[in-house]
Each structure stands twice: as C-alpha cells, then as structure tokens.
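Read through the structure below, which is laid out as structure tokens, and then see the notes.
Missing here is one protein chain; the remaining ones are kept as they sit in the complex.
Letters A, B and C name the chains as they come in the text, with residue numbers starting at 1 for each one.
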Amino acid sequence: MLGTELDNSLLEDILTQVRPLIGRGKVAGYIPALADVSPYNLGIAVCTTSGETFSAGDADSRFSIQSISKVLSLTLALTRYQESEIWQRVGKEPSGQPFNSLVQLELEQGKPRNPFINPGALVVCDLLQTRLTAPRQRMLEVVRQLAGMPDINYDRDVARSEFEHSDRNAAIAYLMKSFGNFDNDVITVLQTYFHYCALRMSCAELARTFVYLANKGQPLGSDDALLEPRQARQINALMVTSGMYDGAGEFAYRVGMPGKSGVGGGIIAIVPGEMCIAVWSPELDAAGNSLAGTAALEKLAQRIGRSIF
Amino acid sequence: MLGTELDNSLLEDILTQVRPLIGRGKVAGYIPALADVSPYNLGIAVCTTSGETFSAGDADSRFSIQSISKVLSLTLALTRYQESEIWQRVGKEPSGQPFNSLVQLELEQGKPRNPFINPGALVVCDLLQTRLTAPRQRMLEVVRQLAGMPDINYDRDVARSEFEHSDRNAAIAYLMKSFGNFDNDVITVLQTYFHYCALRMSCAELARTFVYLANKGQPLGSDDALLEPRQARQINALMVTSGMYDGAGEFAYRVGMPGKSGVGGGIIAIVPGEMCIAVWSPELDAAGNSLAGTAALEKLAQRIGRSIF
Amino acid sequence: MLGTELDNSLLEDILTQVRPLIGRGKVAGYIPALADVSPYNLGIAVCTTSGETFSAGDADSRFSIQSISKVLSLTLALTRYQESEIWQRVGKEPSGQPFNSLVQLELEQGKPRNPFINPGALVVCDLLQTRLTAPRQRMLEVVRQLAGMPDINYDRDVARSEFEHSDRNAAIAYLMKSFGNFDNDVITVLQTYFHYCALRMSCAELARTFVYLANKGQPLGSDDALLEPRQARQINALMVTSGMYDGAGEFAYRVGMPGKSGVGGGIIAIVPGEMCIAVWSPELDAAGNSLAGTAALEKLAQRIGRSIF
Partner (left out) sequence: MLGTELDNSLLEDILTQVRPLIGRGKVAGYIPALADVSPYNLGIAVCTTSGETFSAGDADSRFSIQSISKVLSLTLALTRYQESEIWQRVGKEPSGQPFNSLVQLELEQGKPRNPFINPGALVVCDLLQTRLTAPRQRMLEVVRQLAGMPDINYDRDVARSEFEHSDRNAAIAYLMKSFGNFDNDVITVLQTYFHYCALRMSCAELARTFVYLANKGQPLGSDDALLEPRQARQINALMVTSGMYDGAGEFAYRVGMPGKSGVGGGIIAIVPGEMCIAVWSPELDAAGNSLAGTAALEKLAQRIGRSIF
C-alpha cells in the first residue's frame, strides 16, 4: 500500500485538518483534574521501529494517559505470569457494553470480558499486586525505561481525585471478589489501578514507549525483548477487538489499526512492523474515544496508505 | 514475517495435525439437514490474489456455507446503497452476545450491532429485497461469477428446513419491524435469507470467491472491481471485530486474520494483499465456530508467518 | 374497617376530587383508534356480590377494555384446562419489566412471567385456540352473559388497528414458538388476542362482569359457578402481584386491592367478599395505568375503609 511519505509537515497538515473538530466532543468531566484540561490541546507523534520520530502540535505536553495504561499493565502481567494464568481470569472477547458496566460481569460470574475494560484491568492489577512487591514503583521503572525519560511520574492529584470517585470501580472489584476472581484487598488494588491511570506522558513518550508492539515485542534502545513476538501480536489483536471501549468496530472500520484510547483524550495506534502513533485531543466522542484524535489517525492512515486490512 | 512456503503438502500436513481434534466439537444440530453431515469431512483451500490455488483434504466437497453468506449479502448491499444508508440501519460494533439474541436488539431499539449477526444480516437482506427485483437469482449470479462455477446452487432441503425452524429469526425480524427498522414482508425476507445461508460451495470455491477481500475489492478473472479498496478493507475490519460470533477476540488472538464462519463448519480468512483461505470441518466449538477449522487456520498462520498484527 | 357508606353521591364526590388530575397523564397513542378518545371521559361503577350497583360520571359509556380482557382469557382457560397445564407454560411472578419486553422472555427460555403481561396473555390465547373451536365467539358469549348485556361486541376498528401495529406482539409470539411454548399459528392467535383487547364495555358492565372474583367464582344471575372459590382467590392474588404492569407495588401500596388495568384507561378492582369496582379515565401514568382512575380507587378505598391489607 503506497502513500505520502511520513514527515513532520504531513503531521502538521493533518492536525490543521482535524483542528476544526474541536468543539464537537466533550472533555471527560467525572473528576475535576480531567475536566479542567483545555480542549484546544492537540498533538501527534510517531515513532518507527528503527527509532525515527516525527511529531506535530502539542506532542511534548504531558497528559493523563488513563486507560492507555491498561496495555502496560497487561504487558507487565505477561512478563510475570503464564498466559493461561491470566486468561483463566479474564476473557478475550469484546464486551458490547459500556466500559464500566456490571451487567455482563454478573451474568458471566465475575469473569471480565477482556483486559481493556475496567473490570478486566482491575483483575490484571490484582494479578500484579500478588506477584510484585511494589507494583507502582515497578510500573514507573518500566515506563521510564521504555520512554527513555526518567522523570515520567504519576499525577498524584489525578490519582487522588480518581480514588475519591472510585465507588463504581469498588463495586466492580467487590463483585468479582464475590465470585472468587479477586485476591487482594480491594482498596489497595484500586490505589495501584488509579496510579497507573494517572501516569502523565506526552504523545512523543507514548509513541516511543509502545513501539515494542510494532516491533515484535522488542523495545527501542534495549537488547532485551519485553514480550515474545507472538505476545505482541496477541496484544495488537486484543486492541483491535477491544481497545476502543464500545467503539472498536468503528475504529477498525475507519482507521484500520490496533489502538487503545484513554478518557484523557490520548490514543495509541500500531502499524505492525513499522511504527507506533500517539495522538492527543481531550474532547471525546459518544463512545469515550478522542474525537479529533480518531479523525487524525484516520487521515494519517489514508495519507500514508497504512491499514492492517 | 518469514515462514514456510505455501504448497499443497503444507496444507496436507496441517490437516494431519488437526484431524485428531475431530470428536471434540459438536456438529450443528438445529436442523436435520445440517445434523446429518459427517464430522469426518475436513478440507482446506487457498486462493492467492494472483490466482494461484492450493488445497488439501475435502477441498472440493460442497457444504452449506451458512453465515459465510452474510459477507456476500453485505457486499451486494454495498453495490446497491450509499454506505450511510446501510450504517444508519445496522451498526459496526461487536455484540458481546450470542448470535441470535434479542436482548441487545430490544435495548438498542431495533438496530442490530453489526451485519454479521442474524439481526444485522436480516436487515441487510431487507435492504436487498427493496432494491433487487430477484434477490435470490441475483446472489446466484454473483456467486457463480466470483467462483467461476456456473453450477453453484442453493440446497433447497436446507433452505426449507431452515424455514421450518425459523421462529427465532421471525421474532428478530418482527422486533426490528416494531422499531421501524424492517421494510419488507418478514416471510419474504426470511425466505431470501435462508436461501443465502443454504448456498452450497466447496472450500476451493469459497477461497476463489472471497479473494476480492484480499485484493482491494477486485475479484479474480474480472476487469470490474466489486468493491472499492476502502470498502474491502472495511469489510475485513468488520470481520475481525464481529466475524466469529462471540469468539472474534479469541480468533484474532490465535489466528490473526479477518475471518467469517458458518455453522456448517466453514470459515473463510483473509491475508490482505495476499490470499483468501477457506477451511471446512463440521464440528463446532462452544462459540459456534469450526473447531478443527480454527486450529488449521492457526497452524497455517504460524507456518507461513502471516498475521495482520 | 369502618368507613363512609357507599352510594352514588360518594362516587360523584370522588370523581369531582380526581377530575383536576385530567391533563397530567397521557392517552395511549400507539394506535389512532385509542389516541382519539377524549381525555375528559371519567366514570366509575360498583357492583356488590348481592347485585347492588352504584355509579357516577361516564359509567355507561363503552370503551376499549384492552388488557382487562387478560383476566377473562385466563378465567376461560381455567374452565378448559387443568391448572398444571396452564402453569407449566406461564409463570405466576411479577416481571419487573415493561409489559411487552422480550428480554426476560429470552433469558427465561420462552416462559412468560405471568398471564397478565403480553407474552403471558398470548400463551393463554394460544391455549384457548387449541381447545375452543371459535374462541372469539365463545368469549363474546361469556362476556355477554356475565355482564347481562347481549349487545357487547368487539370494536373491529380497534382490532384491525391493533393488528396493523402487531409487530412487537408477533415478535413475542415467534420467540415463544422458537422455545416450543406456542402451538398454533401466530397470526391466528394474534387475531384472537387483539379481538379480546378490543372488547367494548362500560364501567357498569365491567363491574358486574368481574364481580365473580369478589364472590368466590360465582357470577351474578347464574346458578353455575364460573370458577372454584380457590381459583377466584388465586386470580385475585395474581392481580395484586402482576395486574398493574410495572406499577403493581405502587397500586397495592396506595389502593390495597387486587386490580387489573388496560391502556384504554379502565381499571377493575376487587374487594373480596364484597364488590367489584370499575373506573375509566383515558390518561395513563408512566407505568401505563389510568392516572385519575388509580386516584379514584385510592380515594374510594379510604372513604369506605376497604383494603385487603
């Protein structure tokens, strides 16, 4: 599939095209720390498997990565558990439901549908809590090394604010516990979970961090593989079917790449074998995915002629 | 991604490996015409975008393609309707529910989640009924031309038997009608729908028929594109998220290709830009997908080193 | 429980009190024949077990009794079937759902929760269709005799109009048929069902007709019991738990009598051992029960000091 050459001016051009969409979405408002972010932020960054980087707009501004962290926690779990240990506790199927619904969780006896909705990510955090002595510190180490930025950190205001609005997630965790699918103290795991969500990273840092998914599990600037090639492919597969809340089908249809979004307005997308792209625009569409961010990825896919399909 | 060269002996080898799985699944038993098929049938065929073909086992035996026909009816609809006319009546998201559930259909006011579950395919047939004067005949013409086999036909016993067990699908159609999302006579559309499901085709014919999805919408042996490149990609995207009933996530995870299955035990899978693969083994897994067929596709993907991820 | 003596002027007084509520509800609008009824109709009638009658307002105007007929069809079924034959096909529990929902019906494999929601009444009509040669004619005979009015009839415009908007009920019937809980032709049974709903009766006629439920199964002016005393009590019990759609709890709480409502704005209520009361006011509350009618029954219960509780 041929297309325009990828460079900074192409990215600039795309941002110019999608900027008029700002105003048509809605910034996540369930906690003040997110609601206060300016909707005019707009950034994009690309990191290729060979380490080339491109960017435009607010690509170096850090924001709350929120559910994008669910990919990191699953990755971390895959380094500490046999795969079967993970998949007996969380499924691999799309949910067909809002991201924080308890309905399916009750009907399916406490087993979340996939690791990228809240219940699934909570189970993954519960797994990490069991095998890591300091799961928050360990995550920071991993992310700092992947991004090559030793000052990446948690936004403690966001983490605290999330925790103060944690009743729904507490309900989810207790429901799973009632079915025997949650081992550790609920409050402790929620604290870990909210810290992961509260990681502050820029598009440039995200693109570099997640390029291992485009590179058969191999991070940039490291001799050690983070995941096996098969595992990287599997995470990409899960992102296609379940990475965009209840908008995965639409995203695959329009963008044609594995992706994972967060309610902070960030999205990462993978072109297997080639690159990771990260975008940021805080306003969300009805499914909870960055509205202008999705449009930017769609345009980029068209312009450079990339789609996994 | 490098891998073994694709040839007939590789396909033979794969069938030998998966044959022991026969006995672990269950042949679809809701109509006698399907229940009577021997579980020992096992076939695989590949057709590349350049027209090369490979096959092994019962690749030339015809069987009931069932829901694989849903891809054909969507394709046909895309040739007769503006895209927006289709997508305002059927969604693009995975359902997270069994293929014939009415629950989500009621909660979401008669709009099916995607065109590959029964309610969605019925809406697509309703669309075809509106714009085609002879929708059954037209489908035969399309399929015969795509497959290059003028004797492909409907299995009238299967169609009749399906119709005699059509209460659930009638309920689905009437429910959509009650929400204003069904225009034609229910019985007429059900008859069309069941005929499409009752198409009898072999793996070799299926692989050749659907290679347009690997070839940017361009069928073999024709100068006319059936779909635009973008539309072919979009169908592949929908197959990844919704093509395997409530087993799409698992299939993407294990096989890594867009695919569509039928309860007759057939599956088609696409390697974009390269080939279409068709397998047949009548026994199904718990999600309703061919058990040995899925395993054969998984092994083939590994051996030839192909995955969209 | 003592209270004011029951007479016509008490009933007049109550109508005066509730008339200001007209304008706060909504006349059923799903078919024109119902939507066109004037909201200012307001009537009440009482018939005691000894045959005394009282009335006020539009007590002699006939209207579409709609779901009140579900009590008649159940009564008729009890005269033609062993009880166990009925209760193996329809339950006795409140549904906790809107009256025409398919969700619970699918989850509970085609067995309706009770005979007073649409699915349950359709099963009862299916039972009648099996054992009566002319179920519409037979119902007319029964009602005419109970009411002592040989000119009671079906409103054929309403029946036709209902049938033209019957998709939802057809979906319900086909869904039950798919579970093996529906024996006769769907269209035929729907025709019977809609005719029963389209019975035109006045409050005075309804009160006299249903007094057998207050009188141990014994109708007025007949030597033959229609039901056994136990069966009359059981129907009253079912009306308390399931007679008012998803408003049964509120009705029991406020009125304290077994009751059955119809979307035509009629309600019948039973004071066991004493009387049947019928009210009519076309505007409905959010649960689909006559708004002013419920208020009139509440006031009457207070004034005459009657409640089963």
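Convention: a contact is a pair of C-beta atoms (placed from the backbone, for glycine too) under 8 Å apart; a residue touches a chain by one contact, two chains touch by 3 or more.
Keep in mind that what you see is a predicted model, and the values were worked out from it rather than measured.
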{"item": "Chains in view touching the one left out", "value": "A, C"}
{"item": "Listed residues C:Ile14, C:Val71, C:Ala252 or C:Leu284, member touching the removed chain", "value": "C:Ala252"}
{"item": "Of A:Ile22, A:Leu132 or A:Leu175, the one touching the omitted chain in the full complex", "value": "A:Leu175"}
{"item": "Contacts of chain C with the absent chain, listed as residue ranges", "value": "1, 91-97, 104, 113-114, 232-234, 236-238, 240-242, 246-250, 252-253, 256, 258, 272-273, 307-309"}
{"item": "Chain not shown, touching residues in chain A", "value": "101-103, 106-107, 167-168, 170-175, 177-178, 186"}
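As a convention for this text, only the chains that are shown with their structure count from here on.
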{"item": "Set of chains whose contacts include both chain C and chain B", "value": "none"}
{"item": "Chain whose average C-alpha position is farthest from chain A's own", "value": "C"}
{"item": "Centre-to-centre distance between chain C and chain B (centres being mean Cα positions), rounded to whole Å", "value": "48"}
{"item": "Chain A and chain B: spacing of chain centres that average the CA atoms, whole Å", "value": "32"}
{"item": "Distance between chain centroids, defined by C-alpha means - chain A, chain C (Å)", "value": "55"}
{"item": "Sequence positions of chain A contacting 2 or more other chains", "value": "none"}
